[in-house]
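Below is one structure, written out as structure tokens; the observations come after it.
Removed from the display is one protein chain of the complex; every other protein chain stays in position.
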Amino acid sequence: MSQAATPKRPLTTLQKGINKKVTVRLKSEIEYKGKMNNVDSYMNLIMTDAEEISNGKIIANYGRVIVRGNNVLFIKLENEL
Amino acid sequence: MSQAATPKRPLTTLQKGINKKVTVRLKSEIEYKGKMNNVDSYMNLIMTDAEEISNGKIIANYGRVIVRGNNVLFIKLENEL
Amino acid sequence: MSQAATPKRPLTTLQKGINKKVTVRLKSEIEYKGKMNNVDSYMNLIMTDAEEISNGKIIANYGRVIVRGNNVLFIKLENEL
Amino acid sequence: MSQAATPKRPLTTLQKGINKKVTVRLKSEIEYKGKMNNVDSYMNLIMTDAEEISNGKIIANYGRVIVRGNNVLFIKLENEL
Amino acid sequence: MSQAATPKRPLTTLQKGINKKVTVRLKSEIEYKGKMNNVDSYMNLIMTDAEEISNGKIIANYGRVIVRGNNVLFIKLENEL
Amino acid sequence: MSQAATPKRPLTTLQKGINKKVTVRLKSEIEYKGKMNNVDSYMNLIMTDAEEISNGKIIANYGRVIVRGNNVLFIKLENEL
Partner (left out) sequence: MSQAATPKRPLTTLQKGINKKVTVRLKSEIEYKGKMNNVDSYMNLIMTDAEEISNGKIIANYGRVIVRGNNVLFIKLENEL
């Protein structure tokens, strides 16, 4: 099997989303949409130029925010990797 | 006892579901139905072409989403392995 | 003391329930009744031909489902080991 | 100080309750009263011939049930050790 | 600085409360007042002749009960050490 | 950079608050105000002569109480270190 065909481990794929646009939903159901500047294996992540979205409305903007990983429900990659 | 008859450990079976269709229910009762692109032993998982389902209705679609494993209630394998 | 009289550790006993019928109650009070195909020490478990039961009523059927162990409240062994 | 006078560690005392009658209260306030067939250091425990008690009433009976330790609030030893 | 003046680590002080009277408040706000027969570093503890107190009223008595440490909010030492 | 100018790690600073007056707020929003007799890296702490405060009112006094660290929201140092 070629390496290209090998499925990627979730955290490896997550690393490939660095510097791409993502939407992060927290357990509290609040979402942050912006550039994922970095992320580690605990899913601690830095976002830049992030919109905070609650019930589909932008309620705040953040230049740079570090989210503690244990609050993350999911991370949606907005673009192809 | 032959190896074929040995029961599979849960996480080994889960690996066999990679690239198959699954339904993932989270503790919040929301479900994600799509292809399980990958999964690790913590149950972090990547889903592609996933439908988000709440109370039996599709409420969103995700091209590629990474779910943090600690939110998972169960993973249902939709097909035979 | 003979080995037969030695009490079994809980997780060892649990292993003996593999391929037997069990009822698994989750913290959310939902129950799954079916064959416990496999289980590990974290109580991650695979069930096959499982009924999902809420307030005593069957609300869904699952061909094969993997439950994340941290959600488990108890596992009831339906038969003698 | 003689060994008899040395206070027992909690988990050592718990081991001495094996095959004795106990009442286990879970965080959900439900209680299980029966024989503690075995227990480990995580307080995973096997109970046999257990009554499930809610608000002082027996609501179910279990031949053999394995409780996941993290749900336990306390274990009451019904008899002298 | 003399050893007598060195502040005691919390878990060391807790050990000195063994066989003394304590009040243990759990996260659920229920309290147990009795002799702390033993305790470990996880705050698992054995109490003997314990009163269970809710909203200031004694609602039950326990000859010997083992409380799982993760439920503990605080332990009040009733007497000087 | 001189050592005096090096920022202190949080747990090191916390150690410097030993034998000083602190206010400890728990997740349950109850506060304890008194002398922090000792504290460890898990934030288990011993308080002496502590007032228990709820909604700004003193509701109890404790001669010596050991708080389990996982309940702590924050520790406020009342004085300069």
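By letter and in written order, the chains are A, B, C, D, E and F; residue numbering begins at 1 in each of them.
In the analysis below, a residue touches a chain if its C-beta (ideal position, glycine included) is under 8 Å from a C-beta of that chain, and two chains touch if they have at least 3 such contacts.
Treat the numbers as computed from the prediction; the structure is a model and nothing was measured.
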item: Contact footprint on chain A, counting only the chain that is left out; value: 18-19, 26, 28, 37-40, 44-46, 62-68, 70-71
item: Absent-chain interface as seen on chain F, which is shown; value: 7-11, 13-14, 27, 43, 69-70, 72-77, 80-81
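Going forward, only the chains that are shown with their structure count from here on.
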item: Distance from chain F to chain C - Cα centre to Cα centre, in angstrom; value: 44
item: Chain F residues counted as touching two or more neighbouring chains; value: none
